[in-house]
Each structure stands twice: as C-alpha cells, then as structure tokens.
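Report on the following structure.
All protein chains but one are shown in place.
We call the chains A, B and C, going by the order they appear; numbering starts again at 1 in every chain.
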Amino acid sequence: MSEKLFNVQEKPIQLEEIVKKVESSNAGAITTFIGTVREWTKGKRTVYLEYQAYVPMAEKMLAQIGSEIQAKWENTKVAITHRIGHLDISDVAVIIAVSSPHRKAAYEANEYAIERIKQIVPIWKKEQWEDGEAWIGDQLERVAYQEGKPKIKDEDR
Amino acid sequence: MSEKLFNVQEKPIQLEEIVKKVESSNAGAITTFIGTVREWTKGKRTVYLEYQAYVPMAEKMLAQIGSEIQAKWENTKVAITHRIGHLDISDVAVIIAVSSPHRKAAYEANEYAIERIKQIVPIWKKEQWEDGEAWIGDQLERVAYQEGKPKIKDEDR
Amino acid sequence: MINLLFFAHLQEEIGNDKIKLETDNITVKQLKGILKTDYNLSQMDQVMVAINEEYALEDDIIKSGDTVALIPPVSGG
Partner (left out) sequence: MINLLFFAHLQEEIGNDKIKLETDNITVKQLKGILKTDYNLSQMDQVMVAINEEYALEDDIIKSGDTVALIPPVSGG
C-alpha cells in the first residue's frame, strides 16, 4: 500500500487503507467520503469515465487542501486518494478520510475537502455516454474563473 | 456478514461490509462516520469502554433514524451498525454509511444520523479510567428531558 | 404483572437487569413513583420509559403483560 497521505493512482482505491492513514487514539471521529461513478446524471446514462490528472501538481494541491484543513480544524488528520484512468459504473473515483477528536470538525473538514478538490486540483473526467463523449468542465457552474485562476487561498490574494 | 441495515452486535464492525449495504449505481456519493474509542477526554485517560444496549429497541430506533433520513433526503440509503460489549482504545463503536446521488445530502444525512443516535437510541457506555469508572449520561448536555422523553419525532408530537 | 428492564447505572443500583412487578393499569408517572419509594432509585426525572419498545409519556398506561424498560440518558455513538 502507498503510505502517501495525498495520492493519485491508477489502481483501485482501498477504503480500509485510506482510513488507516488517519487513525489515531485521539480521534473519536473519522469521516470518509467515497465518490463513485454514477450511472445516471440528469436522465443521461454514463457508460464509463476516463479520469486524467496532472499528477505531480494534483498531489501537491491535495496536500495543500490537507494543510488548509489542519489550519482550520485543530488536531485533524487528512488523507485523500484520487483514482485516474478508466472507471466503470460504481467504481470509486475518490476517497477522503478525516479524523478528528470531535465529530463536527470531521464532517465539516471532509466536505471542505471535496469542495476544494473541485476547485483547485488538476484532474479532469471524460464522460462516455451511449451516443458520444465529452470532457466535463467546471462542475461548480461558474462560467469563467474571475481572475483567470481559481481561488487558491481562502482569502483572495 | 449480517444483511441487516440496522444492527447492534458484539463482534467488531467491518467498514467495507457496512459500505456495501448502501452501494448503488445511482449513488455518486457515500459518506461514512466511524466513531472510535478516544483515549483522552478533557485531560482524562480512558482505559477501555463497556457498551450496553437494549438491543431490540436500539435496532428499531436505528431503523427509525433510517426512515427519517429517507423522508428528508431523496434517494438516500442508510446502514448503521453499533457495537456493544468491551471496547479498547481505537476500537470502532459505530459506523454510519449513507449513499446519495448528491454529496451534500450524503454529508447532511450522515451527521443527522449520529445526532439522532445520541438522542433516541437506547445504548449506554461505561468509561473505565485509571482511577474509577462511570456510566456516561446524556452527552448532549441537557439537564433533563423536557417532556420526560427525548424528541422522538422531529416535530414534537 | 409487568416486566421491568433496567440498564446502565439503574441496573447496578437495583442489582438486576430485570424484575417483575405485580401491578396493572398504572401510569408511567406512577411507576416512577413506585421505583423511587420502594426501590430507592434516584434521578428518575431523567429516566425515560419505553413500553414494549416504544417511548412513552408520563400519562401513558402500563398494562399487565407489558415489557417496560427504564432508560437513563443514552450515550451511544
């Protein structure tokens, strides 16, 4: 198994492996988010997905999200693994695990992580439908980045 | 493995097993909450815990929480297993898994479940410290139930 | 006759996980009174009662044959 807390990999992601990375005798709460490939989106059937990443930068950005979380929520531990390559329906695309002494922080920090992934981590998915395919753009429904780049820091710099 | 969605058991809880119960090709998001035994609480060291339950009613109340969630958040699936008996530090006491087509609901519903467990599910823990032991009361810091019972429905009945 | 179930510290106070009580048609409130005076159980105000696995109100009636659980503040999770 990979010991990296922030990882982009082609092979299937093992849930137990990610959870182990954040375990601690002082964490009363561990939350996980498991993002899977959904078959139907707005009435359209997905056949499979293809994920691509700018791997070294993606891992750097995942680590940055981890740092942001540890600055915002005390005593949390974070591990994130994103899969790339060909993914079938129900396959796991991403797992985020957060441990914390307190449950509220574990939920909040975990949700923060997935939102940030969708903002700053250079990973793209191509959807394959029965009648075509397309690279999916910004799922946050912004038309364009306001400053030509996403919000890298929480406070605009 | 138990096929029961809402379960109270003495044997260790397997994370993968609980997650499998809520998997669906239309769930893009699965959240889990893993409650573990914490060593330190407010400067006091816990040596081990003992959980006790009124098992048939506890499973009924867990199932009720599942129903409440499905009424509040569309197309969610819920599975909850709580362990009882002797638990050591870092052992898993409870796992909640929620799947949903959308991530926001998966987080909200999961957090709702743990809050409700702490309100209505007849399970108790006894903490064993180095210098004594005690059954832990209401952790929600209410002094007494206002109507002699907890809020069983969301709307007071 | 009603079947009483005790949990957590109540079980330790009473020294048993269940007892049978020779009575019928009493309210939850009356039962709590009996437990306070005859069995010296303290803090009954914070204790909930479930009749046949359903939470009950203070004025609900307990009948012979019912299983009644005394439920101190819960601490699962």
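Everything below uses one rule, namely that contacts are C-beta pairs under 8 Å (C-beta built on N, C-alpha and C of every residue); 3 or more make two chains touch, one makes a residue touch a chain.
What you are looking at is a predicted structure, and each value in this text was computed from that prediction instead of being measured.
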Visible chains that the absent chain touches, using the contact criterion stated earlier: A
Positions on subunit A where the hidden chain makes contact: 35, 51-54, 56-58, 60, 82, 93-94, 114, 117-126, 135-139, 142-145, 147-150, 152
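The definition used in the following text is that only the chains that are shown with their structure count from here on.
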Suppose each chain is reduced to the average of its Cα coordinates; what separation in Å results between subunit A and subunit C? 49
Two or more other chains in contact with one residue: find those residues in subunit C. none
What positions in subunit B touch 2 or more of the other chains? 35, 114
